[in-house]
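Note that one protein chain of the assembly has been removed; the remaining protein chains are unaltered in position.
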């Protein structure tokens, strides 16, 4: 009986799995995190952008740098030669309109040409960016929440394409 | 007009704020993330624990190590002399019973005796642990989602105690 | 005969010197680097600021994060509990007017309350910010030069105050 | 209108640019930094080399290790599989003869076979080495200055060869 | 006259050697460290495994993460795209039977397809795991000793196969 988890060997020991037999293929992953905050916090962020103190740009940078740290942060991840990291932020206006909450979607796209995928890099990037938004705004809104951190899309590799963007 | 964000100076430049005038006080923060997964994934995790390949212990360790990396990951965080980091996991049985989803709560408690708080360390710890669960189980459940990443409790410092544990 | 270098012991071996007998005092250091570039490069940077792609804010952030990495980068530096890091940029207009060169001054201020000073943290911060400016603009101006990286001011500690700001 | 900076996307957001379409070619970069110091500081360095406490070797090592940290320090740099890093120091005797200043040139050569160049790695290497010289000698010469940090040579990649070594 | 050490150039300067001319070949290295401890310490470790506080799994993880940090820890190592890291622990029963000492062998296997070998990664992995065992058990057994840290096997590369496993 096995758990089906590839990060453990047949004796159940954690391992950084052997990917040497896999071919180098182009792989892309897109992941997203959403930060819920008070409407007033959103107004302060937007006001800051005009004034040059740009919370969202700091968060994007933190996300890009976070992607590069993934194999240092996630114990069994392989170090990967990332060829692209992009972090984009977008206010989810329709959703926010329903109540007193403003929602910021942070989407990370990561690309590699290698033997294993970049799902963890995309997830780490958007999560790091979301934590950075929390850090910069926490003095005025300690109850901000990060939700719906998930993989939206991946392509390349043996397991094929995964795409839930239409449902997100 | 100012944004009220302490991480930007009066000209709107990002800055690591001067905390030299603050006294060293004991500060505790507790944060939580929840990972939603298929029930079958939960069964595999529990099966692995019996077999020694323990997803949850790997995640706890990653969370503790993540707390120590916080000032490296979050751009404007101060480096802090952490005196305690604990990461605890718990299955949310009642919630999971409603549908086909199993929910794992990951709670991080961080303590410091210093001039500034450890909210970011607690949030980074539980988020890193949650990402590690995703990494270890993604081969069997790519749609896992991390939700409700939030500060549950903090004490110490000028802003006083924040406590939403009863509502969580 | 001794070299007078405190980073080597009496046998000439490199060492991280014992500072345990020094008292914790507030110490501040200010250092500056200047980046020379084409006038056109400056115009592109200023244009980007309006458009949101802000080279200078990226450089400031890189400088702040660089200060935190100092003890990891400089072999014999002590790890320090930094309480403030600020990186400020300023165009040196009068100087630039003389010829076809635009000069950007990057000034870093670092503070600690500890047994040893933060000169290296301030120098590392402004240098890292300057290198980041180079990185972001190198596609259009490969000949940019970083010059006059120096300590402008320090206070605290046994060696007293050093201040050459009026001459800089 | 665009700034021409490749590190920002068409909306002006900072990004780690997609280099996946670029071919792997051999790329070399050479960069140099000069450290100005008092003649007496130079004498102490040379005296230390005889005695085994070798400032220059410590600086060379710091430079090599600094090159390996480039993608961690410079926010939008790609992680690169460096195949060679060399840091060489040389006293600029003719220049130093003019006044009371001794000048140490620190030259870094970095090589990679990859999709993007190693200019930043060479610049980071020589700068880190220069900062390390400052750190080791600062107790006796706080006014040391780092100047003329620049790219001397690069080859490989679409933009071709850049070579200003004869003018340096 | 030369020392034959490849990490120094012809002038005796430390250098990260140029491996660009070497072909990418599959390379494997296996290294081992042995931790000697009191029999009672071994019993506590085994007892903890039953209770879920698993010293050996923590050590294995630390070893895997240590392998990934090798080029950051060992000054002149190249950064390598590791494709496999495995750390296995085994009690050396026959040896331990002779006296009051229990001996734990920690064996690390590392693989890469690259221009240079992974001996240092395997040695760093098993040593880091051994240090982690010491850390976790030191409160009850401060005299634990790490011994016989050595390369057992390597294959790939110009120098061919090295194999002393039968003698270990």
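Labels for the chains are A, B, C, D and E, by order of writing; each one numbers its residues from 1.
Heads up, the rule we're going with is that contacts are C-beta pairs under 8 Å (C-beta built on N, C-alpha and C of every residue); 3 or more make two chains touch, one makes a residue touch a chain.
What you are looking at is a predicted structure, and each value in this text was computed from that prediction instead of being measured.
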(message) Just to confirm, in the complete assembly, which displayed chains does the hidden chain contact?
(response) B, C, D, E
(message) Out of E:19, E:83 or E:144, which residue would touch the omitted chain in the full complex?
(response) E:144
(request) Among E:30, E:62, E:80 or E:110, choose the residue that contacts the chain missing from this document, as touch is defined above. (result) E:62
(request) Considering the whole complex rather than only what is displayed, give the residues of subunit E touching the chain that is not shown. (result) 1, 3-9, 11-14, 33, 44-45, 47-48, 51-53, 55, 58, 61-62, 65-66, 69, 72-77, 119-120, 123-124, 127-128, 130-132, 134-140, 142-151, 154, 159, 162, 164
(message) Considering the whole complex, not just the chains shown, which residues of subunit B touch the missing one?
(response) 26, 57, 60-61, 64-65, 67-69, 79, 81-88, 111, 113
(message) Just checking the interface: what residues of subunit C touch the absent partner chain?
(response) 9, 13-20, 71-72, 75-76, 78-81, 114-115
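As a working rule, only the chains that are shown with their structure count from here on.
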(request) Have a look at B-C versus A-C and report the one with more C-beta pairs in contact. (result) B-C
(message) Centroid of subunit D to centroid of subunit E, CA atoms only: how many Å?
(response) 33
(request) Return the distance between the CA-based centres of subunit C and subunit E, expressed in whole Å. (result) 38
(message) Using the touch definition from the top, which residues of subunit E touch two or more other chains?
(response) 57, 61, 65, 79, 81
